[in-house]
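For this view, one protein chain was removed and the others were kept in their places.
First chain written, first letter: the chains are A and B, and each begins at residue 1.
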Amino acid sequence: MRITCPLCGTRDRREFYYYGDAVYADRPDAGAVPEAWNDYLHLRDNPAGETRDLWYHEMGCSSWIEVTRNTVTHAILGTRLVSERNSRRDKFVYQEGDLREIKPQATKPEPKGTEE
Amino acid sequence: MRYSGFKVIAEGLGGNKGWKPAWRDPDPKPEYDIIIIGGGGHGLSTAYYLAKNHGLTNIAVLEKGYLGGGNVGRNTTIVRANYFLPGNQEFYSHSLKLWEGLESELNYNVMHSQRGLINLFHSDGQRDAFARRGNAMINQGDDAELLDREGVRRLLPYLDFEQTRFPIYGGLLHRRGGSARHDAVAWGYARGADRRGVDLIQNCEVTGIDIQDGRVTGVQTTRGAIRAKKVGIIVAGRSGQVAAMAGMRLPVESHILQAFVTEGLKPVIDHVVSFGMGHFYISQSDKGGLVFGGDLDFYASYAARGNLPMVEHVMEAGMTLMPMIGKAKVLRSWGGIMDMTPDGSPIIDRTHIDGLFIDCGWNYGGFKAVPASGWCMAHLMATGESHEVARRFRLDRFVTGHLLDEEGTGSQHNLH
């Protein structure tokens, strides 16, 4: 199995560490109910076919990569940097060793006529 | 079909034309009391104990391929009861006791060989951990002996005692551990269940689970719809897909585990030897082949075959531990699909759907559990109550926090 690192190019599988389902990149809100944490930590779609998971280019450039691949054929269908994924990371900040939600700034009301 | 030495000789002289199938090949009936999805070791033993222990015989086992064609036919056959945590301990202890009586129970030679299992340790900290594990095993009523370096050398003189990366400090010997003939276990249970009236239906893939008003009513299959009052899902690596037919998501990720066997050699490895630090374990089959394996390939997969880096890793670990095997030629390698849970322990429980039960999450330790898993799953399906030794294998333990994390590696499926 060879995985295409978006930065380094196509590399041997052994350069990468596997973390798990891409759901790991979507951590629940800090105050989420236990069921949400159970969903995040434990429950998996576990598809026989196309899946997305997180790999770390451990022996290479140290990038976290979201890999789209087939669990039956081992075909690699696509890769992108986790940093370029539309993640929730800007909503949280690590403080004192814990992940805290960033409180939204008090924003001025949008001017009229800009509704999408 | 009864077997004897005389019969083998007579058939050998007669061209082996007199053998008959060991079980029937029935067509599915329109309705059963109980349907077991999955004709592997666990499914067959569940059907057997439903019939034997609970007197229920209107049962069908539905198998999409052939009986015993899944993980029970492609594992490394280790049987042991060396668990540490309450919850696992009593279960595997019970399973080992069932193994010890299995051949007379089934009147079938499963070649159960209690040749002793040795887990090596390589540091003071590991020795402490193994001493504690050994004490836990003894408290459970099983056997354990802590060997020092010389004790290991007496039993396993062929190990490399000079290597410096993982110096051998000693080992935990579990004398009642050993191995068995993997296929024979499935066949023995199949024959036993068939004789008690269970329909073993092969080439019958379940394609849907019928649910009405929160209650299971039957299954859809490639051989038509079959009604049932109770359905048990016992499909190992395919658990996620079958559970999805009932709208469930499981705490299971399917991973690949490889194993290897060499050409037949004269007897040289008398025990099952486990080298945890190198992710390597080995035993010698009765045919003489060295049977060995390592860790998961580490990524979610249904491919039933692995990748070369893990092959290399396993070979490296083997050569580190016992360089004498270096000239042995590997004949075969294969991969099995492991139903990995986030704590490394199994699930035997009812589901939120009335009449639907699930037995899964055996990670890569399902073979030794075949008797007790069937015993407990049968108890659950027949009585509606969890069996005493399997009461902690709950489906909801991941929400409630009652995890059984034997290795202490946390909630990442592939780390167990």
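Operating definition for what follows: a contact is a pair of C-beta atoms (placed from the backbone, for glycine too) under 8 Å apart; a residue touches a chain by one contact, two chains touch by 3 or more.
Note that in this section contacts and distances are computed from a predicted model.
Missing chain, UniProt protein name, picked from "RNA polymerase subunit sigma-70", "C4-dicarboxylate ABC transporter", "Sarcosine oxidase subunit gamma" or "Membrane protein insertase YidC": "Sarcosine oxidase subunit gamma".
Interchain touches from the omitted chain, evaluated on the whole complex, reach A. Although one chain is not displayed, chain A still touches it through residues 7-9, 11-12, 14-15, 58-63, 81, 83.
Keep this in mind: only the chains that are shown with their structure count from here on.
Per-chain CA centroids place chain A at a distance of 34 Å from chain B.
Residue ranges on chain A touching chain B, taken from their complex, read 1, 12-14, 18-21, 34-35, 38-39, 41-48, 51, 53, 55, 71-74. Against chain A, in their complex, chain B makes its touches with residues 238-241, 244, 249-254, 298-303, 307, 309, 342, 398-399, 411-414.
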